[in-house]
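Input: one structure, supplied below.
Every protein chain but one is kept in place in this view of the complex.
Up next is chain A:
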Amino acid sequence: MRTMLKIENLTATVGDEDDAKTIINGLTLEVPKGEVHAIMGPNGAGKSTLSYVLTGRDGYEVTGGSATLNGDDILDMDPEERAAKGLFLSFQYPVEIPGVPVMTFVRAAMNAQRKTRGEDEISAPDFIKKSREVGKALKLDAEMLKRALNVGFSGGEKKRLEIYQMMMLEPNFLILDETDSGLDIDALKTVSDGVNAMRSPDRGMLVITHYQRLLDHIKPDKVHVLSKGRIVATGGPELALRLEKEGYEGILGEVA
């Protein structure tokens, strides 16, 4: 088993120095290459915080522990360096970027990553061809890709655009933060198909969700329960089913 993402005893705070609050509190987690791990946990447990700490958002301070991706310490890297290493976050709340059309944005991102990795830029025709393929797979309207990124898009459309970006950029480690929320039943299927198409022996995924429904489509190798900033239970797909039946109280009561 080759470890891809390795988090050890991570602690992190949010907020100003004077009233910093510990949100990630001794979290340990490993995702091997080729595996999909789900993270479930109550509201406010620190799931989104973990995804921000891993991707390097300002305002989140690591106070202990380590996180490596393919053996590289990522915690000291700028967010853009981590992205160029192949780390991708599908945001729980995608951000509107006024005035920058979707395709312009993704092409800028793709070429910036390539440049950082010392690769050539993608040619315009190749980019357009790829965009067309991905757009088709996700049943995206071509007109939509010409609009400013996320501006005026519905909740579900925004989530689909996150997956569009992911499929365009072909990252090697994916964090999906509640990508299923806001999607209708058909869109959930389309998006899941897209994510499943990205599964490969060279890729790892961390799928944050509240619902078993998503895990019916994207079958996880492991399920972790995150509570109060740490992983408190780990199991196979059956753990998600049990959570669905018993709720967090049952399981958390047991481990506490």
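Going forward, a contact is a pair of C-beta atoms (placed from the backbone, for glycine too) under 8 Å apart; a residue touches a chain by one contact, two chains touch by 3 or more; residues count from 1.
FYI, contacts and distances are computed from a predicted model.
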Among "Proline dehydrogenase", "Peptide/nickel transport system permease protein", "SufD family Fe-S cluster assembly protein" or "V-type ATP synthase beta chain", the UniProt name of the subunit that does not appear here: "SufD family Fe-S cluster assembly protein"
For the chain left out of this view, which of A:E80, A:D141 or A:D202 touches it? A:E80
For the chain that's not shown, point to the residue among A:N25, A:T55, A:S192 or A:S227 touching it. A:T55
Using the touch definition from the top, which of A:V53, A:L89 or A:M103 touches the missing chain? A:L89
Of A:I97, A:I128 or A:M144, which one is in contact with the hidden chain? A:I97
Can you list where chain A touches the absent chain? 55-58, 78-80, 82-84, 88-89, 91, 94-100, 105-106, 108-110, 112-113, 116, 148, 165, 169
